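Data first, discussion second: the structure below is written as structure tokens.
The complex appears here minus one protein chain, its other protein chains still in place.
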Amino acid sequence: MGEIAYTNGITNGVGNDKSHSPPNGYRKSCWYEEEIEENLRWCFALNSILHTGASQYQDIALLDTKPFGKALVLDGKLQSAETDEFIYHECLVHPALLHHPLPKNVFIMGGGEGSTARELLRHKTIDKVVMCDIDEEVVEFCKSYLVVNKEAFHDSRLEVVINDARAELEGKEEKYDVIIGDLADPIEGGPCYKLYTKDFYELSLKPKLKKGGIFVTQAGPAGIFSHTEVFSCIYNTLRQVFKYVVPYSAHIPSYADIWGWVMASDSPLDLSAEELDMRMKLRINEENRYLDGKTFLSSSTLSKAVRNSLNNETHVYTEGAARFIYGHGKNA
Amino acid sequence: MGEIAYTNGITNGVGNDKSHSPPNGYRKSCWYEEEIEENLRWCFALNSILHTGASQYQDIALLDTKPFGKALVLDGKLQSAETDEFIYHECLVHPALLHHPLPKNVFIMGGGEGSTARELLRHKTIDKVVMCDIDEEVVEFCKSYLVVNKEAFHDSRLEVVINDARAELEGKEEKYDVIIGDLADPIEGGPCYKLYTKDFYELSLKPKLKKGGIFVTQAGPAGIFSHTEVFSCIYNTLRQVFKYVVPYSAHIPSYADIWGWVMASDSPLDLSAEELDMRMKLRINEENRYLDGKTFLSSSTLSKAVRNSLNNETHVYTEGAARFIYGHGKNA
Amino acid sequence: MGEIAYTNGITNGVGNDKSHSPPNGYRKSCWYEEEIEENLRWCFALNSILHTGASQYQDIALLDTKPFGKALVLDGKLQSAETDEFIYHECLVHPALLHHPLPKNVFIMGGGEGSTARELLRHKTIDKVVMCDIDEEVVEFCKSYLVVNKEAFHDSRLEVVINDARAELEGKEEKYDVIIGDLADPIEGGPCYKLYTKDFYELSLKPKLKKGGIFVTQAGPAGIFSHTEVFSCIYNTLRQVFKYVVPYSAHIPSYADIWGWVMASDSPLDLSAEELDMRMKLRINEENRYLDGKTFLSSSTLSKAVRNSLNNETHVYTEGAARFIYGHGKNA
Partner (left out) sequence: MGEIAYTNGITNGVGNDKSHSPPNGYRKSCWYEEEIEENLRWCFALNSILHTGASQYQDIALLDTKPFGKALVLDGKLQSAETDEFIYHECLVHPALLHHPLPKNVFIMGGGEGSTARELLRHKTIDKVVMCDIDEEVVEFCKSYLVVNKEAFHDSRLEVVINDARAELEGKEEKYDVIIGDLADPIEGGPCYKLYTKDFYELSLKPKLKKGGIFVTQAGPAGIFSHTEVFSCIYNTLRQVFKYVVPYSAHIPSYADIWGWVMASDSPLDLSAEELDMRMKLRINEENRYLDGKTFLSSSTLSKAVRNSLNNETHVYTEGAARFIYGHGKNA
């Protein structure tokens, strides 16, 4: 099988031997290419194209890449990669749940991939998780192909709803300890940007949080330059709606950038690293791979430039004035 | 299949409408990339990576490409593509067989892909084809995956031998009406360059041709610049060994170049276009897609620059002085 | 040369030594990339980006590429490359001029690059060449940067007119022995497609040909697949307007394809290879690098598939029903 390493790049140990460049060009002849920005490309050598499909909302692909393992790609944008999705999902889920005194039920907007539910279900206090994704095909696709989330998808505490998150929240009486925004970036014409507006947060989401409830959302790129695309606006928009708002970020190698999240509540969000570590021990099954108290301290201590520009951000998302990042959704 | 169409860029309605560029980048996110020369790249958008493997001699891959359909890649060099391999194989096989008065048995050096045998077996006069390829894995790989050659592989007139062509020719008494060189390009360290030398042609091959027999070989790139890589030398080497030598060439889109072949014999090779057309009608089942009399006239009338440099070529291939084209074989 | 050798990291002659692949990746770190089709890319290693500019009609760039030398790029499509533009321009100019008994004045539609004029001015019989290009910037750009055409641009027999070719032809009384179409491909929104229609040929162009006059135009890709983009339609459109129409083609390496031209007249166009060679000797200063009698015979003997599909083409270009190739002009 070692031989295969030489074929258009099927992986094997040799691939990791950094001290030898390939004997000839053909070793890496198949590539996945993503335009991170108009003038910036990020390319992964491919082992294979595992599955492809499409829904009425977006295109779906599961690739096997050399540098980052299996990669889920929606509308040509990498959603998560096997080797480092744990960073994104631990950062999305655990800070909010740990800051909550006793999280029992959680509502996920989006999250069809299943990884967010997987992280939630590691919390012993959780007795109900509602995953509300608008795209049934994506959910089915991930259910079938993302082995790592098989268990979560079959957990009796998980309820999968195929619906628009706003409609679902507004249409039901139920209130939640934590609501999680695991939505696609607010891309023009994409299915999600309406779920990042002040009105939505104020009128649809906040009323569905129990007293002391916490909302957390992924908030797009948070690099020293890229944070102005949506991170600072999401932060500033939530600042209009909640008393306490905590932005934090972490580097995700497969995204070639720092990623951001924003946690918001009307109750204080100010646990020490030690307190967080203690709660993790008590409440979470198995150990985190990425997040611990010190890591969160570091993640929530933004660098000078980002900190300042978040503080100075004045833009607020409204349906009339969304701010967009590069790329178009299918409905553009 | 329709599903696949949407992902990593398979055409849908829009895809064919050349007047619209894709609405977003993801349409063409997976690519096969070949270094035609050190400074020249040729990239095909990919539908999928169908199969990969390797043998002791070379690496094997079958890709599904958007522009050229299924593509067989050996050692990272495109061997043949579904949409245009008929050009290569009709040019390799039919001119020699048609110029022969009554070709009954043919020996193929290499040809493991099976397409050369397929074209040969279309000739009603043929009662035996020996395909002698050194690489059993390639033969098995193509047998399993190249549907288009399934019938040929199961034709009772075809005898597949796994052996070095030289050893096979020297080791057997049998003589042939036509011998066909369907070998990989003479790449340094590649398995084949010894089968392009004057000694081999004179001492091993020619003795196995019956009286009036014809030898034809693929002869590498034949473009206005690229013909000096090997085409002119193969021509000049054969000129040392045979009385009549006819070089000809044709454009093969998936190779991004003109390709060359050389036909050689001690009997005249000078049929008219009309005579060729007549023999095709009489001897070949079904119609050719590429080759007819006029096409061969055009193919064998080389452009001024190539014609002159072939006439002036002095280099002769010997084991001591092979001339190589870009790239390395695994045994380099 | 030394300097160029140093660009994007090459440090020595090894770059030409095909038998060695570069020891590390950086040797070829800068690339020009062209989308030949939506799913097909053609990439040249770059030495440098010499000049860039833009006009109201199109974007202009002069690149120094490793495989093909200096390359003129308009609207992101390679127009001509130093190493092989002679093929395109000899094929465009000489067949028509040689078939004409005594060509004295010639009108070039487009041709701002200057190479077409350069080839025309090699003909001893020529006393006037009108080059009518709509884009003054392109003409000035090429005048300044394309050293190879400096002499031609300063030849007293050359008259450069900045105007729309149609307006110029209609607005003047003068008639010509030969009219040459050296226009950009008929791309939707491009400046040129109106100059490929039956009406234009019949009502504007033909009346400006003297008795026995000849029209020749570049006719886009002419490969076994690509000829259906515009070549067959241009041929069929001219067939409606002229008694004798001769399509021919040649491989141009830097285009990664066969290219086509169509020559048309109401007088017979049927010189033998020998006759062509004789006229070249008598009429053209210096020897052609690409074209001679036999080469033209080969070029004008199309391969079976192309020949048949040209014969069967029914589409005629009219302003209402243009057929387009991939890409967009700026006015799209």
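Letters are used for the chains, namely A, B and C, taken in the order the chains are written, and counting of residues starts over at 1 for each.
One rule holds in what follows: contacts are C-beta pairs under 8 Å (C-beta built on N, C-alpha and C of every residue); 3 or more make two chains touch, one makes a residue touch a chain.
None of the values given here were measured: they were computed from a predicted structure.
Here one chain is not drawn; of A:56, A:240 or A:298, the residue touching it is A:298. Annotation: of A:54, A:71, A:87 or A:310, A:87 touches the absent chain (contact as defined above).
The missing chain lies against chain A, touching residues 9, 15, 18-19, 21-22, 28, 31, 37-45, 65-67, 83-84, 87, 188, 223-226, 229, 250-251, 253, 256-258, 288-292, 294-295, 297-299, 301-305, 307, 324-328. Seen from chain C, the chain kept out of the figure touches residues 3, 6-11, 23-35, 46-49, 52-56, 59-61, 63, 73, 75-77, 327-328, 330, 332.
In the analysis below, only the chains that are shown with their structure count from here on.
Rounded to whole angstrom, the centroid-to-centroid distance between chain A and chain C, based on C-alpha atoms, equals 52 Å.
Note: centroid distance chain B to chain C, computed from Cα atoms, is 31 Å. Shared interface positions of chain C, defined as residues touching 2 or more other chains, are 21.
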